[in-house]
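Removed from the display is one protein chain of the complex; every other protein chain stays in position.
Order of writing sets the labels: A and B. Residues in every chain begin at 1.
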Amino acid sequence: MNYLATHPAEVLSLALAHLELVAIALAIAFAVALPLGIVAAGASRFSPWLIGALAALYTIPSLALLAVLVRWLGLGATPVVVALILYAQFMLVQGVVTGIRGVDPAQIDAARGLGFSERQLMVRVALPQATPVILGGVRIATVATISIATLAGYVGARSLGTLIFNGLTLHQNQMLVAGSVATALLAICADAGLRALTRLSEARLR
Amino acid sequence: MRSGIHLLTRGRAIALVASTIALARCSSNANAIRVGSKNFTESLVIAEIYAQALEAAGMTVERLFNLGSTQIVMAALQRGDVDLYPEYTGTALVDVLHEAPLRDPAQTYRVVGEAYKQRYDLVWLQPSPMNDSQALATTAALAANYAMHDLSAVARLAPQLRLATIPEFTSRPDGLPGLQKFYGGFKFADVRTYDIALKYDALLSGKADVATAFTTDGALASPRLVVLADDRHFWPPYHVAPVVRAGALAKNAGIAKTLDAVSPHITTEAAQRMNAAVEGGQSPADAASAFLKAARA
Partner (left out) sequence: MSGATIGFDDVGVRYADADGDALRGVSFDVASGEVVAIVGPSGCGKTTLLRTVNRLVEPTSGAVLIDGVDVRTMDAVALRRRVGYAIQAVGLFAHMTVAENVGIVPSLLGWPRDRIDRRVDDLLERVHLDPKRFRDRRPRKLSGGEAQRVGVARALGGEPGVLLMDEPFGAVDAIVRAALQDEVTRVVRDLGTTTLFVTHDVHEALRIADRICVMNGGRVEQLDAPAAILANPATDFVRRLFEGARA
C-alpha cells in the first residue's frame, strides 16, 4: 500500500486510463451486444450457435488472443479494447437474450394484439421489462472487463495492469499490490454502482 | 424480433472507435527506434542496455517494454510496431520455430538466423556470450573439496550428494531423467524439492549439496556459489541477441554497428550481477547504465 501513498498521481492517472479503456470497450460492446441479443432472442435456432460461439470466444486465452490482435492492430490500447469487446459479448448477449426471453408472454401477446409494431413491442415493452436482467449482464461484464483490462500492461498500453506487471517483473511487491488493490477497488465500486442501478430498474417494475 | 435500437448508438460507437485509435497512435514518433522487451527482469535489463547504447550513439529510442509473451512481441515485430528486442536462441528455436533443441550454440544461432530471415524478414545480430540455460550449482567450498567443476564430476559423485530442486525437474526429459541418460550416473543420495525461491537457501544452509539453477540467476552472483559447467552440452544453448526488423536495419545502419559492439560484453556473470541488482531494488535503467559505463571503460 505504500506505493499508493508515495505515487498517488501515477496510480490515479493509470486508474483513469484503465477506466477509459473499460468505458470505451463497454460502450462499443453493448452497442454490438444489444442488437445481437435482440436478434438471438427472437431466433431460437440461431441463438444456441451464437451463444456457443461467444462462449468459445470467451475461453480463448488472453495472451493468445492479444498476440493475434497485435498482429492485426498493433501495440497499444486498440488490441486491448477489441479483446475486451470480444470477451464481454458472451456476458452481454446472454443477459439481453435471457432478459427478453424472460418477459411475461401475456404482456407480449397483449402488446401484439393491441397493435404494437414489432419494433414498438421491443422498445416499449420487452426491453423495459428486460432491463434488470440486461443490467445484471452489464454488471458482470463490467467487473470482468475491469479485471481483464489489466492486460493492457502486456501490449504497451497504460492501465493499472502496468503497475501489476511491472511489479511482477521487477519484484516490486508494493507496486504489484498497489495495482491489484486499485483494480479491485474499481471493480467493487462499479459492481456496487450497477447493483444500485439494477435495483432502481427493478423498482420500476414493482 | 427486429429492432432499430442500434441506430441510436451507431454514431457514438464510431466516434469511440476513432478516439480509441487516436489514443493508441498519439505516442508514436516516426523516426524513433522502437525497442521491445518481454516481461521478466533479464529481458527488461538487456532491452534497456540496447536502448541506452542506441541513445548514446545519437539515435532516438522509444521503449515498449514488458510485453506479455514471445507471441505478442513477435506479432508486434512483424507488424512493425517494435523494431528490435532481445531474444534467446533456444527460445526462438523451440518456442517460435517449433524445432527440436540443438546442443551446439553456433549451429543453433545459424539455424534460427536463417529461418528468421527467410520466414519473418528478421535479422539476428551478433549473439552475446551470456547463456541463460538450466544448470546445476553448488557452493564454492564443496566444489573445492570434491574438485567438482563440471557435470561429469557430479554424475560420478552423485551417490555422495544431496540435490535441491523444483518439482518439474525430477520428471521432465530436460531434467534429471535426461541427465541420467545423457551423462550416466546422477544417482543422488537424496532428492528434495523446494519452492523455486528457497533452493539456494537449502544449498547455503547445508541442507543440500547441489541445486538446480538458471545460469543467470542473480543469486549466482554470490562468490559463495558456483555454476557447474555442462561440459558435454546436455542443455540447449540460450544465448541472447538482438532480433531486428530488416527494414529498420536498412533504414539505420547505426543499429547493427552499435549493438554488435555492446553484445560481446554481456556475459553470464554480467547478467547475474544485473539481475541481482534489479531484484535488490535497482531500476533496470540504472543497472543497464552501470553496465554500459563499465563496458566502455
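What we mean here is this: contacts are C-beta pairs under 8 Å (C-beta built on N, C-alpha and C of every residue); 3 or more make two chains touch, one makes a residue touch a chain.
Because the structure is predicted, anything quoted here is derived from the model rather than measured.
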{"item": "Where the missing chain makes contact, among the chains that are shown", "value": "A"}
{"item": "Candidate in contact with the missing chain, chosen from A:94, A:129 or A:145", "value": "A:129"}
{"item": "Option from A:5, A:110 or A:192 whose C-beta touches the chain left out", "value": "A:110"}
{"item": "Touch residues of chain A, complete complex, unshown partner", "value": "104-117, 120, 125, 128-129, 204-206"}
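Just so we're on the same page, only the chains that are shown with their structure count from here on.
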{"item": "Rounded Å distance between chain A and chain B, as computed from the means of their C-alpha atoms", "value": "36"}
{"item": "Interfacial residue positions of chain B with respect to chain A in the complex", "value": "1-6, 9-10, 12-13, 16-17, 19-21, 23-25, 27, 39-41, 44, 64-69, 71-72, 74-76, 78-79, 81-82, 278-279, 281, 283-284"}
{"item": "Residues of chain A touching chain B in the complex", "value": "20, 24, 27-28, 30-32, 34-35, 38-39, 41-42, 63-64, 66-68, 70-78, 81, 100, 118-119, 121-123, 126-127, 151, 153-157, 162, 165-166, 168-172"}
